[in-house]
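As you look at this complex, bear in mind that one protein chain is not there, while each of the others sits in place.
So, subunit A:
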Amino acid sequence: MIQCPAPSDRVQKRTPIAGMTTLLPDPQSDEPLDENLTPWSASSPPHGESRDRSPSPEGPRPPLPPRPNTLSLLNDETASRTANLQCEATTAVSRGEIGTQSPEAAGSVYSTLAVRGLSRGLKARASLSHLASPRGSEAGDSASIRSSIQNSDPGDVEALFKDFVATAPVDQPGTASLLHFPEFPADDVDDDEFMGEFEPVGELDEDAGNEELLLQRWKSRQKHYMILSAAGKPIWTRHGDGGLISTYVGVVQTIISFYEDSNDHLRSFTAGDTKFVIMTRGPLHLVAISRMMESDDQLRLQLEAFYMQILSTLTLPSLAHLFSVRPSTDLKRPLQGSETLLSSLADSFTRGSPSTLLSALECLKLRKVHRQSINNALLKSKASSLLYGLVVAGGRLVSVVRPKKHSLHPGDLQLLFNMVFEADGVKAGGGESWIPVCLPGFNSSGYLYMYVSFLDLRGDIDENEDISKDESVAIVLISPDKESFFEMQGMRHSFVEQMEKNGSLKVIASAIDQGRPATTDIVPGTVLHHFLYKSRPNVQFTMSSYSPEFTSISRRRRLMSVYNNIHSSVHAKNTHVKVHHCVSRSASSFAWVTPVFELYCVAEPNANRNALVQSASKVAQWVQQEEERLFIIGGAVRII
């Protein structure tokens, strides 16, 4: 259980909402995806100049192709209007321990439940920040922080934290009355047990004799996703097949339609330690069920990715058409073959994905000249019908070419990377692939055509040796012309030839070998075990190596849970937290949010807070020094 200092001891700066907006943009945009629309090649302003999302250097960006308004993640207006109704309705539905949440209305993800839950003796899944009312002194503190952040050069950063440390009373957790934070119990979960999460539940025997066993296994999964049509037809579930769990899908459908009948939308509810989040997109209901301590917003982002994946397979018009012709359409058939993509997305969420959490991309760290020569080779061999060209090393972007008018949407790239690296369909196919794909963030109404082939960086590869996904390098060329396979194939050959000549292949291979730096490489002797750094203007992130602390999958999952927790704390609605420190039994974590970056660090539970803070600011300095290597910035990618 995470133990947080009691409200009065919180090391958290809260700022009154009024006045914030004039100085700083809202740290959490209400529309995360819109933030992502910022072209990542937009110039990153030198710190201190423009703090807002910077417009593209070419001036106002021409309008993107039409996007469905369904893409806007959080239609909060409607939700808050109906929020009160929701709460009452839930009480009516069940006398059990179900708390309906209306996060936006309440201004806090947890508050509704927290109030109810506490009185019921439930484990309070409450973040204290939401319960504590800001005190005057805190407002004063944050004011000083705010002014410091305006100039984020190192000296001022030190000043910022000195101030922060000095004014915040340092109390040991445990002395004050504590609330218990939920925590992913990886301490006693071993890898084998966690890996079971990804195993198939199994198939029913012919006489259904093993139904009990299968259901038990099904219920033991910590995370479930379901997609069903508005008419109640199951479309896809991560665990268990339709026959086995049809009654449960029916229950979900009944609950959802109960609210719909009263013109309402159920968004989420909690039962015991399980959270249910429901998202309705057009003719589809997407449901996430999690016991992994994720917030509503985080689960909703994941559901959004599933919806985008479905659009990517079918396109929006054809999805709409299918259901307008026959509302009872069974979408399983049109989606045939893409189940593996949905499942691999689900599994990457279950393992914990920094990319999804931060809605950002990671790049392969390369020297600027090296990246430049790859970019040049890519441009030089560019085929005329090429729309986007990407070089991707195990999910990390190496180089990109894009047309002047269009940026790439991180959500789209997430789908592409999932398809290319996670799902086995493409890689296992061997050879070169030609895949029709709709990039919903780019244009949800039609297909683009994607050429994928993997690079052989190691020369002779042993036939039986599988290359791990982190090491495989894919060339992805996207064209609007479905006939252009051979053109793309030609471009690929000449591009690879050039990279071979100018040594770029070796550069990429050695960058992959080098891996991510450990925290101790960056700050010798640091208390930090891991960090995530998101560059907001670039919509990209970088992080330290998982080893040695987080090499096992369950430890990594716990790390991600710590990040989830702290991320949702600083991004909770109506909180404007700049600095957040949280101590739990397994880790102490620290978040620092500025308009330019978000930095999340994790250290030992008993790490000294001053040391933590100093390391964090050193990491921030390091990233700023290495910025042009860690991120693909503005002019680095030449425009076609």
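As a convention for this text, a residue touches a chain if its C-beta (ideal position, glycine included) is under 8 Å from a C-beta of that chain, and two chains touch if they have at least 3 such contacts; residues count from 1.
Basically, contacts and distances are computed from a predicted model.
**Student:** Which choice in "GTP-binding protein ypt5", "Ribonuclease P/MRP protein subunit POP5", "Dynein regulatory complex subunit 3" or "MIP18 family-like domain-containing protein" gives the name that UniProt lists for the one chain left out?
**Tutor:** The correct option from "GTP-binding protein ypt5", "Ribonuclease P/MRP protein subunit POP5", "Dynein regulatory complex subunit 3" or "MIP18 family-like domain-containing protein" is "GTP-binding protein ypt5", the UniProt name of the unshown chain.
**Student:** For the full complex, which residue in A:Glu211, A:Glu500 or A:Asp521 touches the chain that was left out?
**Tutor:** Touches the omitted chain: A:Glu500.
**Student:** Tell me which residue among A:Leu361, A:Leu455 or A:Cys582 touches the hidden chain in the full complex.
**Tutor:** For the chain that is not drawn, the touching residue is A:Leu455.
**Student:** Return the single residue from A:Asn210, A:Ser318, A:Asn502 or A:Ser552 that touches the missing chain.
**Tutor:** In the complete complex, the chain left out is touched by residue A:Ser318.
**Student:** Where does subunit A touch the missing chain, residue by residue?
**Tutor:** Residues 200, 313-314, 318, 333-334, 336-341, 419, 423-437, 450, 453-456, 461, 463-464, 466, 482-487, 489-491, 493-494, 496-497, 499-500, 505 of subunit A touch the chain absent from view.
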